[in-house]
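Of the protein chains in this complex, one is absent; all others appear in place.
A and B label the chains in the order they appear, each numbered from 1.
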Amino acid sequence: MVTVSATKVITGNHAVSYGALLSRVQVISAYPITPQTQVVELLSEFVASGRLAARFITVESEHSAMAACIGAASVGARTFTATSSQGLALMHEMLHWASGARLPIVMANINRALAPPWSIWTDQTDSLAQRDTGWMQIYVETSQEVLDSIILGFKVSERVLLPTMVVLDAFLLSHTAEPVEIYDQGRVDEFLPPFSAPYRLSPGAPQALGGLADPGVYFEFRVKLQEAMERAREAIVEEGERFSKLFGRFYGLVQEEHTGDAETVIVTAGTMAGTARAAVRELRSQGRKVGLVRIRVFRPFPFSEIRRILEGRKRVAVLDRNLSPGHHGIFYEEVKSALYPVSARPLVVGYVLGLGGRDVRPEDIQAIVDDVEKREEAREIVWWGVRR
Amino acid sequence: MSTGTLTWAGVEVPREEYLHPGHLACQGCGAALAMRLVLKAMGGDAMVVLPACCWTIIDGPFPYHALKVPLLHTAFETAAAAAAGVKAGLEVLGDTRTQVIAWAGDGGTFDIGLQALSGAAERNEDILYVCYDNEAYMNTGIQRSSATPLGAWTTTTPEGHPEDRPKKDLMAIMAAHRIPYAATATVAFPDDLIRKVRKARGIKGTRLIHILAPCPPGWRMESELMIKVSRLAVATGAFPLFEVEGGTRYTVTYRPAQIPLKEYLKLQGRFAHLTEDQIAVLEQLVKARWQELLDLHARTHGQAEEIPVVPIGG
Partner (left out) sequence: MDIDPTRGLPETPLSWGDTRWNKTGSWRHMRPEVRERAAPCAKACPLGNPIPNVMTAVSRGDLEGAARLLLERNPFPSITGRVCPHPCEVGCNRRRYDEPLAIRSIERLVGDWVHEHRTVFSPGETGKRVAIVGSGPAGLAAASFLRRQGHRVVVYDRNDRVGGMLVDAIPSYRLPRSIVEREARALEEMGVVFQLGVTVGRDVSVEQLLMSYDAVLVATGAHGERTMGIPGEEHFIGGLAFLRSVRRGQRRPPGRRVAVVGGGNVAIDVARTLVRLGAQPVVLYRRTRKEMPAIEEEVERAEADGVEFQFLTLPVAAAKQDGYLRLTVVRMQLGERDRTGRPRPVTIPGSEFALECDAAIRAIGEVAETDFLPREVLDDEGWVVADKVTGATQRKGLFVAGDLVTGPATVVEAIAAGLRAGRAMDRFVRGEPLPVQEKPLPTVPLKEINLAYFPKAPRVPIPELPLSTRSRTFDEEILGLDVASARGEAGRCFSCGSCNLCANCWIFCPDAAIHLDGDLPRVDLEYCKGCGLCAAECPRGVITMKEELAREEVVA
């Protein structure tokens, strides 16, 4: 147990492990996949040494990992897993099951490109392809945010009864080390008490969870799921404020930087936001009116924040490290459609870049700002950095 | 009265029912009877984890439930994994007493669920896995599974091209995993079934009971023949009753009686198209299987002579 708050230089993956440790998870069921492995390795050590009083089930696939999490959560245990790309794709069926059963499971997903061809490098398509599964999705930028988002993930999930996926970039975040404040357990306990499940299967009560629901009732369960997502927006902010009082850091739905009088705004998520942050600061020092919006919470989608921040801007460049083939970059699609009812709509241009881990540097983003400011319209994907 | 027990063939059976009437099983369903008997053997002290299978429907639609124990519905391939999760959850919450029963059909065990079962078995998860085997995907309309016996008609092995692969050997697979206890049973011998479930109940680790549960519509027979067919499956040797402990110690429950395989096959429309030659092939398979089993029993117990013959008259 962490009795005294301490700052350690740890990787993003280990920040996940510490987040789960501090959240006192009770059942972990996980399958190894690059680049998630360090998450589960450290958690295994925590369990083996007795530091974490949890059952660790070394399942034989990710699909089984999520199935076991669902089993444990259905009887009221606090449950956790972690995966990436292929593993997340394999879990797809069970992601729906977890949200449909309204189970507050928290999972860390390391964004990694999907095969074929094989790739282990960062790409957001894997988690975004699961955006319809009813999971809350939090895209994080720093190792500290990773740890904090795990704890916050449980807090919000257990409040609205929806699972949370905390998403971090492969290698760029998972394997790079930063100083992280690892809080003392006592303070975390104060923020996140033991899970008291309002709905669970209990040996004394003969109930069935998830039986056949005919057309007369299935619809209403989906409505409830949506309503829970809508409540989650407020919950995320409220719990973020509570967290900030205890731990001094606030996390909301989106993060803005230099948006005040910005005419051009970059919208992105994950570590690319960190890169964009450097570019924006450099451009500002040159007197350019550029701002940055980092989308942190992708599900539930932060409609009001996006509309509020982007209304009236001249240009918006959405940077997608992902692709929905036959359509566009996914953040771009969703941001653009969110802006539809806004009267003073900016020109929104979608840039797809960095797929399969291709490096994105601050210079690239500066060049994108130059590019977007030149455009009058953009109907197709703007590929950035493709080698042809 | 629903308290106390009664004695059936020397075995104490609780009078209490853990299965409500009004459930949606077809008339004469072997799977329904199997659940009824297994829950009696468990004394109702259990939670059930149920993947997609006939029982998903039998249990009744939302908001109803046919059992007096809690039940988690789960996806088709996940019975063993979800059950392992439920058990872990119960344990960390301080309940080390409630047993978790994964209740899956042959499809969810032999085929799509085999990986999860193998994983759980290899890890020796503390679950009781019951496969109720009606030898095809009955819930979706009688399609073949790897549990479908050689020669059987199903909708995906129609008469022009009946099942051309022998039944997958689940018990051998379980033995290879060296789980503490695996056994076969069937509903026509409820005393034997209950005894084996009770034995499994007292063991920690992965325990598997493979129950032959005949399906009147799927096997193309009248519902009133369900028990007779189950009995003849054992009496003719088609479905051997035996136990495997630790993956290496084999104990055969009964030897077959001198009843020709045809007596079992002829009751079922799914075998009606078989020729004499084809039946002879099936008989050979049964014979070869028995040779193996008796050898395994002898290797364990020193000799096979004392195995009682299945108690059947007629």
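Methods note: a contact is a pair of C-beta atoms (placed from the backbone, for glycine too) under 8 Å apart; a residue touches a chain by one contact, two chains touch by 3 or more.
Note that the structure is a prediction, hence the values are computed from the model and not measured.
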Touching residue (missing chain; options B:K87, B:R144 or B:K228): B:K228
Contacting the left-out chain in the complete assembly, out of A:V47, A:A177 or A:A213: A:A213
Sole residue of B:H65, B:K87 or B:K196 that reaches the chain not shown, by the stated touch rule: B:H65
Subunit A residues touching the omitted chain (full complex): 100-102, 161, 198-199, 201, 206-211, 213, 216-217, 219-221, 224, 228
Chain not shown, touching residues in subunit B: 1, 6, 8, 13, 15, 17, 19-25, 27-30, 32-33, 36-37, 59-66, 68, 187, 190, 216, 222-228, 231, 311-314
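Following the convention adopted for this analysis, only the chains that are shown with their structure count from here on.
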Intercentroid distance (Cα basis), subunit B paired with subunit A, Å: 44
Contact set on subunit A toward subunit B in their complex: 26-27, 29, 53-55, 57-61, 63-65, 67-77, 79, 93-94, 97, 201-203, 205-214, 217
Of all residues in subunit B, those that touch subunit A in their complex: 45, 47, 49, 56-57, 59-65, 67-75, 77-78, 80-93, 95, 98, 115-116, 118-119, 122-123, 125
